[in-house]
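All protein chains but one are shown in place.
What follows is chain A.
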Amino acid sequence: MSSFRVSGRGRVDHTQPIQFTFDGKKIKGFKGDTVASALLANGIHLMGRSFKYHRPRGAVTAGSEEPNALVGTRRGPGRFEPNTRATVQEIWDGLQVNSQNRYPSLSFDVGAINDKAYMLFSAGFYYKTFMWPKSFWDKVYEPFIRAAAGLGVSPTEPDPDHYASRYLHTDVLIIGAGPAGLAAALTAARAGSRVTLVDENPEAGGSLLSEPSVMIEDIPAWDWVAKTVAELKELGVKLMTRTTAIGYYHQNFVGLCEKLTDHLASPDGETPRERMWRVRAKQVVLAQGALEKPLVFDGNDRPGVMLAGSAQTYLNRYGVRVGDKAVIVTSHDSAWYAAFDLADAGTAIAAIVDTRAEPNADLVAEATKRGIRIMAGHTVTGTEGRLRVKSVRVNPVTGSSVGAPEIIGCDCLLMSGGWTPSLHLFSHTKGTLKWDEERQTFLPDHKAEECEIAGAGRGLWGIEAVLNDGAKMGAAAVKSLGKTAKAASYAVAHDRPGTGVSHKELPTDLDAGKARAFVDYQNDVTAKDLRLAVREGMRSIEHVKRYTTNGMATDQGKMSNINGLNIASDALGVPQPKVGLTTFRPPYTPTTFGAFCGYHKGSHFEVTRKTPIDSWAEENGAAYEPVSLWRRAWYFPKEGEDMHAAVDRECRATRASVGIFDASTLGKIEVVGPDAVEFMNRMYTNPWTKLAPGRARYGLLLGDDGFIRDDGVIGRLADDRFHVTTTTGGAARVLNMMEDYLQTEWPDLDVWLTSTTEQWATIALNGPNARKVLEPFVEGLDMSDEAFPHMSVAECRVGGFPARLFRISFTGEVGFEVNVPAHAGRALWEMLFEAGKKYDICPYGTETMHVLRAEKGYIIVGQDTDGTVTPHDAGLSWAIGKMKPDFVGKRGLARPDLVAEGRKQLIGLLTEDGKTKLEEGAQIVLDPNQPKPMKMVGHVTSSYHSDAAGRPIAMALLEDGFNRMGETIYIPMPDRVIKATVTGTVFYDPEGARLKL
């Protein structure tokens, strides 16, 4: 093992070596290591290349806020994840890790040319560079940007893992299991509350894991953590580790993403990879702690430059020294402790550079005791080293003037610019923030949800203060639930309290324009970029953010927000609270689509509705098409037939003899009650009062704006009972609309509405022999033309089943629609099909249904209409009960625009060559030679090859179409212009002779 691993130190298991690969190279670590800690233990700091400049980068943190050390991880086929944080990913035997954004290798990357050309890539370079000439956009700029964009490579194989989701209800949800969270959980659980405690790390403890020397209630911090976790479990607390609270939503609804298998060498295959928890908590305690800020100076992104607190974590939690010779640069006391721990573990501390003129005397004494050189009132103005920092440039600062530099050799530079309370989840709730002048940061102010914020998350510092605050907030949460709790008081020895100051970019004696002082590491945003954005007129912090992309990377500016704010505030000459903070949005850390998707994938993504006859269609080789959520038989191809041939054959067979069609998907609504007829009069355009029981009528439904919403045949079964059919896709919408009017406009009407779509199976028989096939099965009904004419309905028995039989036609042929209880659908279908064989009965699908109806000019709502079509536009004025005092849409039809001349109207189109089939949706122009953009006067709504007409037919909505009969119009296509003649919409049997028996 390398010299950077401190024997016996940390929480890793030194008896369990683990081997994984990094860019193909074998790396050894211990169980409990992250990819980053194991690489650092092997002296490897270089872990990635930056996004824009391809600068070499190393881990700068030890947690989920990591902006630099993003890697690709692979665990076998399909299990590849880009942009994984090396600082979070636990290692296991066989894990494959690859660096990203480099070619050909991490140490030699041709993309690094961008770094030399950095002057070209300043803030807003997209907007400036790629503007001109316009023609370059498609061919040059966009391909270039696309090729250069992104860090990791998206996986291309399907994800073999599965993901779960669960709901959870709890009294108190505590987010963060550090000192504040543990104390809060203990207090709440002891008071008898149901408590859930979550932490994104593999184990509870938070900052205590990095502070083993602290004594809590006379026992070492780690023992206190173990004891506390044991007690919490005893008290029934649900402790969830590797679980990130990703979003905090209304009414204490919190999303948790629990990672279950990414840390395992061989998952059992049963366990989901991740589980999304949707938690409803009565009270929430936010104990997320604080994140350390970098200092902003030239070369602050070089591998080996790291946050001091993270170096302390690597040492104490993982037993890894991040270097042999360290320089510390800080504006906060906390980094001094990191220096002491490292010095005690054998790392030489070349200097502690503190930007403050007079650091805490106790710390100075401690450092002096260890023989550490102290450079108070100094700053760092630069670093050197290609793939790893090798020296630091340090200068004294007096007021705003920077003195002569000194170069200090080192292999790591540990920085601390102070700590930022983690306000992400609090901000999700729209809780307000207040600028704290003393701490130079934003703190939570007014709460929008039932929550408490505890510990470092509200600006407290030091273990004792945080523990006691956690206990207090745990008690407060319990009190809000109406219970009483006693907040324990904790005594802490060897505590490490501290204070600090906050900076904009550090002063420098170098040319400020050439300084590469990074604020946002992940998006390569420098202090200079932020100042440039302000100079170029950005005033709002939201504009500065978008112009520079500061804080817009996947880490959402966890490290960069306050530094960016300090610099923008200085550049604007406006104090920080007046500048304000940009908005944090969920998720807190990048979350997989799998976790959001959960079980809703594949066949579970959406239900597939199937009719009772669907299985017969499947057995008989139907091709399917989706119609809303239904899968419907589209056509029934015979051996060697394509769709065109099959549909032609189905059309021909139906018109020649008889076709059978599954119409079960038609929406069906039972309208019943003493006021049913009045209700129908008010809802539909047609008059219903005189429609006798036993008769049916085409019904047209409008919105109150006068536009067509739906249509269907409606049968009156009794004075007080209607069988309403709707379009397949419109059923739910129509019922909703009926309920709305019934409940809220006409509550005086005594009517009940019931959806019966799935209760009835509907079989349509069409063709000159339809009656011959059906009649032998019908009991209790005279089917003669006189007794049961076109547009009749009767309740009878068909094939022994109770039935509602309609004589209607959507084909222009004699037609019947038999409704039988759903369970009887397939049996009756088979009976009719068997009996129909002697008439060459032909099963047909939706495509033939469409062709047959189009030949007759019957519209399909939603295809030939689009929500702006009136009955008159569609040639359906005859369906309007003009004598009725009111119906939905009547007043709308009198609106000035709806009675205007020249509206788009539904007409027929015949292509001039008699062969070309138009494309549905194609646009129509009157003059194909006019300059572009041409004036479009309509579009093709339906277009088919018609066997009956012997040519292609089409319908279209055309401006002033009714007055253009016989005129030629043009349909420009990418390769040619098609000429067509305007006609009526009935292409077959215009007299309707075939409807008679």
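Definition applied: contacts are C-beta pairs under 8 Å (C-beta built on N, C-alpha and C of every residue); 3 or more make two chains touch, one makes a residue touch a chain; residues count from 1.
Note that contacts and distances are computed from a predicted model.
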Omitted chain (choose from "ABC transporter substrate-binding protein", "Probable alginate O-acetylase AlgI", "Ion-translocating oxidoreductase complex subunit A" or "Sarcosine oxidase subunit delta") - UniProt protein name: "Sarcosine oxidase subunit delta"
Sole residue of A:745, A:785, A:830 or A:927 that reaches the chain not shown, by the stated touch rule: A:745
Sole residue of A:249, A:596, A:698 or A:833 that reaches the chain not shown, by the stated touch rule: A:249
Touching residue (missing chain; options A:166, A:644, A:823 or A:895): A:895
Residue among A:430, A:604, A:644 or A:823 touching the omitted chain: A:430
Contact with the hidden chain (one of A:436, A:705, A:758 or A:967): A:705
Residue ranges of chain A at the interface with the undisplayed chain: 249-251, 253, 278, 280, 430, 448, 704-705, 736, 739-740, 743-745, 747, 885-886, 890-892, 894-896
